[in-house]
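Please read the structure below before turning to the comments.
Missing here: one protein chain of the complex. Every other protein chain is in place.
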Amino acid sequence: MIVILKPNPNQAQLDSLIAWLEEKQIQIHKSVGTSRTILGLVGDTAAIDANLINALDIVEDVKRVQEPYKHANREFHPEDTVVSVGGVQIGGGSFAMIAGPCTVESEAQIIAIARQVKETGADILRGGAFKPRTSPYAYQGLGAEGIALLKAARQETGLPIAAEITETAQLPLFADVDLIQIGARNMQNFALLKALGTQEKPVMLLRGRDASYEEWLMSAEYIMSSGNPNVILCEGGIRTFEPSARNLLDLTAIPILRRLTHLPIIADPSHAVSRAWLVPQIAPAAVAAGADGLSLEVHHDPEHAVMDGPQSVNPETFAAIAKRARALHAYLADA
Amino acid sequence: MIVILKPNPNQAQLDSLIAWLEEKQIQIHKSVGTSRTILGLVGDTAAIDANLINALDIVEDVKRVQEPYKHANREFHPEDTVVSVGGVQIGGGSFAMIAGPCTVESEAQIIAIARQVKETGADILRGGAFKPRTSPYAYQGLGAEGIALLKAARQETGLPIAAEITETAQLPLFADVDLIQIGARNMQNFALLKALGTQEKPVMLLRGRDASYEEWLMSAEYIMSSGNPNVILCEGGIRTFEPSARNLLDLTAIPILRRLTHLPIIADPSHAVSRAWLVPQIAPAAVAAGADGLSLEVHHDPEHAVMDGPQSVNPETFAAIAKRARALHAYLADA
Amino acid sequence: MIVILKPNPNQAQLDSLIAWLEEKQIQIHKSVGTSRTILGLVGDTAAIDANLINALDIVEDVKRVQEPYKHANREFHPEDTVVSVGGVQIGGGSFAMIAGPCTVESEAQIIAIARQVKETGADILRGGAFKPRTSPYAYQGLGAEGIALLKAARQETGLPIAAEITETAQLPLFADVDLIQIGARNMQNFALLKALGTQEKPVMLLRGRDASYEEWLMSAEYIMSSGNPNVILCEGGIRTFEPSARNLLDLTAIPILRRLTHLPIIADPSHAVSRAWLVPQIAPAAVAAGADGLSLEVHHDPEHAVMDGPQSVNPETFAAIAKRARALHAYLADA
Partner (left out) sequence: MIVILKPNPNQAQLDSLIAWLEEKQIQIHKSVGTSRTILGLVGDTAAIDANLINALDIVEDVKRVQEPYKHANREFHPEDTVVSVGGVQIGGGSFAMIAGPCTVESEAQIIAIARQVKETGADILRGGAFKPRTSPYAYQGLGAEGIALLKAARQETGLPIAAEITETAQLPLFADVDLIQIGARNMQNFALLKALGTQEKPVMLLRGRDASYEEWLMSAEYIMSSGNPNVILCEGGIRTFEPSARNLLDLTAIPILRRLTHLPIIADPSHAVSRAWLVPQIAPAAVAAGADGLSLEVHHDPEHAVMDGPQSVNPETFAAIAKRARALHAYLADA
């Protein structure tokens, strides 16, 4: 970390800063220039809050020369991390398709969808049991029963299962879920992140719609520094001023994150674009940007379901997206 | 709710939509115009997800003609709600000052600050015990001990106390805290919102930095519909592209929310602007925009504290801000 | 256009609204529902400002049922527009590469680059002569001489040329430029848009970094309604809160715009991402999202040029991007 001091800093404040840093075992290298003095800080600077130093009256600016995340940092772990989700490898050049309904509704529904997506190219079954909804009056999901139905679908099809957790107290219910998802709204629910760090199941961490890349990686760091290295990042869009799509899928995030971290990166176009017709149009772009896989909402029977159809693709469209995505991934790997 | 259909909608899909709505006890009034047919929905439409209907192929657009929040809605509750926080009235024309350190550090610290802010104009003492931090390596607060120290400061000064909760499991520790704060990152932690709705202590709900007004009110609605009417809104800034301040304090939110809801609205400039020198500059603007009070970070001894001083104002500055804010509030009430 | 009135609207204001609309030759169809009255407006509603009606006290909301752009609207022009740029066809399934330096520096430079990009896959040569710069102290380009040098490079290589115009008075200098670019900052410079509508050269309209899709198309409409149908849209990124890339390339814009308009859509990753290493990573995603071509900054001699290299790819990288992009475009067309 480099601290650029203002000209003629107050000596008492500077001494106070230096004493505080030394107490934290930070070595300080001072460079006195013509107009500015610069402090180079060496040691475990990840625990130092750059914003706080930056706000001091005597400080012009603070620059980290090393990212504040350690476990997630590619610099210290050059090889891609490969996370095994119930036997399915995610990351390291492979390509995974995660598919299933927004909400688990019934045994018949989830088993029907599980069979269809398995046949047409899914590696992992997803399904919502605890649904975070903006309105308290909206349907909140089947809860524990939804998890049980996902397990039944796994039993039937052999597909590993993924579901979103919304609170630490639900953790026992997820003991046998293959991939635990943290939704965008909980990306900085630090208590939940820490709890997921103390268990071993892989965690898929959706980006908060207002989160910078660094904040996203720091949330992964919460899980990893608590003991669980099996983190998958999932880009699901950010909030912008454009009214026509719910969130904007940030595909530039994929190559930038690829350079910063060794963790796998999945894209979730359904979450971002919110309209089924757009999903097959944007999915290939996510593959071409380098995603390690896609997570898609698929509905089994759109003809009789008013309320899930519009956001979800049907199994035929899913089959086409999956086939095209895998072929494109292979094509680009060879090209 | 008004549903505008596309020209020549598919009849099977339209029948399916109507059947689904009727199942939810919604009455449907159809108006056939020259180019478009419109469905007027009457009944308990708060439980209907407008986005889902909007995404249907046969639907051009959906308009709510009534806000989806009921308990928070001023239309059904024209008088201002006044929330009593340990005897301090918030809302309804009164003006409250909430002040205290970002973090409770020690008994000596919190009692010293409590005395100073009480003398110079605070109505309620705030202090962080459980600190949500972007980095897992940053200091996370004293936890339960911090709450105990706040109670000691209350004992000493008589000031009601406010602290942030970050997880449902902490709730027993907050049983005797006068005002429970939900931070910006947890504004859509629905499990926590529901839990706070099942107890009686007042809740101050900070706006998420990416939250629309409606989303913010829907989060208040979670608490209220779970049984707790004592909700205070707190504007603490939103995220924008401008790099020089952490968040942008949205003061237009105050008159707009005032019209939409009967709940009190507090402004927290410290959270938004992140630099002490700006706080006294922007605080009067929050008062003039109609805030029911201010929440401010105050540090007791900036000369010996490198790390809290820069974001917090010192007690003298707090005294000046508080005096000026109260005078301005009274002046504007008379003007 | 549909106008939803508030319950019990003021009759005088309603009469005034109706009279005003009738004066503009708009027919009004009234539907009286149980809780709301709705006016359906039929006629040339493109000239009606929806925001103004929306702001009336008696109006609940206004919905356009038809887009306010006519010339750019795919509904009235279902086939893709193909724009010919000096004989190069853009749109309609073809794929175009536009390449060249950020700034024209000298005859030797522009001719060297023109030759290199022609050999390695460019269809059109771009080069900046009038440079819009945030700072008045930054280099502003060679101006008229830059345009002359571009023509010399065209003479030498046969490549059509593209350059950015920044002011109406420059128009005579662009009379023989094959493609006139409007930069992001001038997307709503309506005087310039109208001027470009009165001449025949194709115009490439970069999206403003704060522009919604509709605003972008309305700017295209300015050019088209002034008489010039040869408009190409160019996505170059929008402004967000993320600090690590200058702008965020919005690839979802491509399929959404494809549905709304018949105009060709080019992506400019160089403008958005601002670092050379990212350009080859994100370019394939733009192709997979359906772009009709790419516009790239290429520098000829990065070893001796400190200042252009970092934002521009070198000719070897350009060759690789172009080859990969064309192959991917062909692959996706066949897949």
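Side notes on the structure shown:
Per-chain residue numbering starts at 1, and chain names A, B and C are given in the order in which the chains are listed.
FYI, a contact is a pair of C-beta atoms (placed from the backbone, for glycine too) under 8 Å apart; a residue touches a chain by one contact, two chains touch by 3 or more.
Computed from a predicted structure; not experimentally measured.
Looking at A:V65, A:A144 or A:A335, the residue that reaches the missing chain in the full complex is A:V65. The chain that is not drawn here is touched, among residues C:N186, C:Q281 or C:S295, by C:N186. As for the chain not pictured, it touches chain B at residues 210, 212-213, 238, 240-245, 248-252, 255-256, 258, 272-273, 278, 281-282, 284-290, 324, 327-328, 331-332, 335. Think of the hidden chain as still there; on chain A it touches residues 2, 4, 29, 31, 33-36, 38, 40, 42, 60-61, 63, 65, 239-241, 243.
Although one chain is not displayed, chain C still touches it through residues 12-13, 16-17, 19-20, 46-47, 49, 51-52, 54-57, 68, 132-138, 166-169, 185-186, 188-192, 194, 208-210, 215, 218, 221-222, 225-226, 239, 246, 274-276, 303-304, 306-307, 309-311.
We adopt the following convention: only the chains that are shown with their structure count from here on.
Note: the chain lying farthest from chain C is B, by mean C-alpha position.
If you lay the C-alpha trace of chain A over that of chain B, the rotation comes to 180 degrees, to the nearest 5. Taking shared numbers over all numbers used, the chain A to chain C interface scores over half, which places it in the same class. For the pair chain B and chain C, the distance between mean C-alpha positions equals 40 Å. Taking each chain's centre as the average of its CA atoms, chain A and chain B sit 26 Å apart. Touching of two or more other chains is recorded for residues 240-241, 243 of chain C.
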